[in-house]
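My questions will all concern the structure given below.
Here the complex is missing one protein chain, while the rest keep their positions.
For chain A:
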């Protein structure tokens, strides 16, 4: 909770500065830069030292220092009882982790990518998500499932799917998708402390990117609230709602749009379930136009859900149909040029925003 108050103060102090990303970056020369990898690593480290019930489980999390080096150094610090290298048995080890969570310990299960979580999805949905309901509140499952989600580069159809919509459709799960280092730290800490199952969707291509972090983010009690989105860039002409890597693309699109006189407001969803419908609706009531951006398959996706939320609550405020930007409705192809076409690019977002403003898209 302290995080929101501090965040509001930060926002107010930043209001004096025009909210363009480049300016934010130069302001940050006073603040530290932190990569997502370090943010996640430090969050895990701090939570594990604060609570000895927290343990890590997954393939290559220990000796290999993490398949993407997120858990680097944790084996040396906390030993093999708390950082467990598992055999290749997603269904097996996820089930074991859920069973442990029934008895009050707090596992953080790493999937090498969320594609592999499909082998364990029975345990994520049936054993973890539904248990508190079925036991009428007697057994809660304080477990976190984390790992990279969505497309990487050239890894083919079986390694590139985004699972935000799948998990977010299931009651009993909380689904988070961080973008910046601040999000990564705050949301992972909140997820580990949360008494319910949380699916934490990272992005492999963002792991090496640095973001500015303020001192309150580096504090070991820093937490972000689950279920609240963040306005990354204030604007008045069109709302662009995105999560994970697409937030970066949306911010770049906003810079391009600014040159054409369109002032875009970019919302970083942060939490896919529960979705921050009130913030998105408030934004759309202000701008009257909405573009949703996601990397996932379009049908039954996050963008579709946001669109319905607007139609249900703010239909009278819309001046243009909602534009939904999503990945192509095909399994991810391998060839580099086809892959580029299968994933949204900045130009797609710019064109969609212009369409909502009834400007020509050329």
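Methods note: contacts are C-beta pairs under 8 Å (C-beta built on N, C-alpha and C of every residue); 3 or more make two chains touch, one makes a residue touch a chain; residues count from 1.
FYI, contacts and distances are computed from a predicted model.
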Among "Pyruvate dehydrogenase E1 component subunit alpha", "EF-hand calcium binding domain 2", "Translation initiation factor eIF2B subunit delta" or "Phosphatidylinositol glycan anchor biosynthesis class Q", UniProt-listed name of the chain not shown: "Pyruvate dehydrogenase E1 component subunit alpha"
Touching residue (missing chain; options A:135, A:158 or A:278): A:158
Among A:49, A:89 or A:135, residue touching the chain not depicted: A:89
Residue, one of A:134, A:308, A:330 or A:361, that touches the chain absent here: A:330
Residue of A:80, A:195, A:274 or A:321 touching the missing chain in the full complex: A:80
Residues in chain A touching the chain absent from view: 59-60, 62-64, 67, 75, 80-81, 84-89, 91-92, 115-116, 119, 152-159, 328-331, 333-338, 341-342
